[in-house]
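Shown below is the structure under consideration.
Not every chain of the complex is shown here; the ones you see sit where they belong.
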Amino acid sequence: MSGVWGNKIKLSIFGESHGKAIGIVIDGLKSGIEIDIDYIKNEMERRAPGASPLSTPRKETDKFDILSGYFNGRTTGTPLSAIILNNNTRSRDYEKTAGLLRPGHADFTGSIRYRGFNDYRGGGHFSGRITAPLVFAGAICKKILEDKGILIGSHIKSIGAIEDGSCFDPVSISKESILKLSKSKFPVLDEVKGKDMEESILKIKEEGDSVGGVIETVVVNLPPGIGNPFFDSVESSISHLLFSIPAVKGVEFGEGFNIASMRGSEANDEYYISEQSTMKTYTNNNGGVLGGITNGMPVIFRTAIKPTPSIAKTQKTVDIKKKQNTFLKIEGRHDPCIVPRAVPVVEAVAAIGILNLMEY
Amino acid sequence: MSGVWGNKIKLSIFGESHGKAIGIVIDGLKSGIEIDIDYIKNEMERRAPGASPLSTPRKETDKFDILSGYFNGRTTGTPLSAIILNNNTRSRDYEKTAGLLRPGHADFTGSIRYRGFNDYRGGGHFSGRITAPLVFAGAICKKILEDKGILIGSHIKSIGAIEDGSCFDPVSISKESILKLSKSKFPVLDEVKGKDMEESILKIKEEGDSVGGVIETVVVNLPPGIGNPFFDSVESSISHLLFSIPAVKGVEFGEGFNIASMRGSEANDEYYISEQSTMKTYTNNNGGVLGGITNGMPVIFRTAIKPTPSIAKTQKTVDIKKKQNTFLKIEGRHDPCIVPRAVPVVEAVAAIGILNLMEY
């Protein structure tokens, strides 16, 4: 089972990169919610390739078609489905290497899982393209949250070994900085470091290689009391969805792996009542979540994205048909770094994961 | 909703630390599986406190009672339930601080989530004690996997700033080293470093403080083809359960956050066919999972555990009844470091998460 997730909100995702269309069904949305088509388009453009020299020159039209659950500009409350037709596919790029396992991709694992019957072209159901419908669904959820004052924002914390100049201040992130980041195609807190990162990516691209990175995301103004202990905790919901995104290899909340090296006296976030009579903590090492439930402080998490597996350099591999060791040189147009494009996907699933736990 | 998880295997967990009993129902187990009671007891003893000077002196009898789904030593195939009666509770330890929010705990978040009606004594449903039924369920799953040759083992990678002497070799971990680790109350690969860690914990305990750590876990001999792309990937299933464990703040697979700083040419795990005609990779930066599906290499992941929130040092906090800032000094008998006790819990949920994706 790969395609169904959720409880209050249920998602059904489908599609192969070179099939007729990819899409998603979102069930459980309240009726009467205004759908902001431009907002959705904007989120999807953040994800689409071909928009920058940093990414693949493949142009994917992410033009979506809402098929149901949408009437007179609002949700009907019945299942809302949308599809994106697959155009701009160059199957022949993939034919040359049929039978050769591309390292870092799901060619081998997918062929075993689906007993050889999966649509392997362009990555099939494993393709990063299938994140487009996720962004569609996430945009709807993100807008619902935004209209309640709950904002989600991210900056690229690192590309390869290059770190952004700073991180989010875990106790306080301004609405303005989040909005500013969301407008950027390469969102960073330190523009100079941002330029270093972009140059690094271009250089790595010329080398025929790729690089990964870490995205730091924050959710502000979430009221306390959202989530559950155990199986539907905020961290469980969000990480389940994050690890569903191809290329994600790590997720941490608050101080994350750092917190493991701390003392309790350092790590504990001590409470105080603010002047506006709100419950706050002096620090926020727990990333706004305690016992799986929000405490009103910013929810902060980090997602580790591995370098794009498709590189131009020659690699050792196996020909699965001939069952022998061989070499592979991937051609075609590939992303040297998917991190900037992954930002809206990460935010999308965070929005979905959170809305699934809320009344609204 | 906090208590229900799963698909092929469904878990329903219940219980408060100071209620009558805690327990779990496991639905979906195949019929006819021999239940090894001693094996389960052993796993649960690894979790139980009071067994070592490193942990709390509270003795929790984790004596479990199987109520159903078990007949003539085997699973019946019907829902298998077990409970653990709550003894050894000292409610008065918790009364002195009623109304005072303990930093790092779920007192505040739980009171909002449950609108003040939760059983707050001893952490209630948020208590680490509720991991005991998880270990019970996980032990059954772990034994099923073991009987198929699939082993799960862990070492404590770090306590505070002290690192274990080495890590698992991601391409090859011997059965013997896993069995050796499973017999140890403080499993490490380097005994000297282990001693340093234990001394550090005792020292921190005397200071009335606590410390966190990182657990590195490996699953060997998993056949390729287990898992799914998107919503039921191996990483999603395992991380969902890991983040359900109280105190977990980070999860990474393979090289995890490290992979984000690599090039594709470094990170990609190149394939080759071994002498025994098995598909292997020279490296294993992806931690045995590609496209959410196992590739036959060891599945490796790391879990970050935060330091125990209950420390003896005085902390700033809020009195939620009087709505004013105040101080808190927690008394009672608390773990300075729960990492060694978290090891069997981490292994338990890994076993459950994996078995939920498999035919057996």
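We call the chains A and B, going by the order they appear; numbering starts again at 1 in every chain.
Rule of thumb we're sticking to: a contact is a pair of C-beta atoms (placed from the backbone, for glycine too) under 8 Å apart; a residue touches a chain by one contact, two chains touch by 3 or more.
Everything quoted here is computed from the prediction, not taken from an experiment.
Copy number for the full complex in this structure file, with 2 chains shown: 4.
Following the convention adopted for this analysis, only the chains that are shown with their structure count from here on.
Against chain B, in their complex, chain A makes its touches with residues 1-5, 7, 11, 13, 101, 103-106, 108-110, 112-113, 125-126, 130, 158, 160-161, 204, 209-214, 224-233, 235-236, 239-241, 243-244, 246, 248-257, 259-273, 277, 279, 281-282, 285-287, 289-295, 302, 304-311, 313, 315-318, 323-325.
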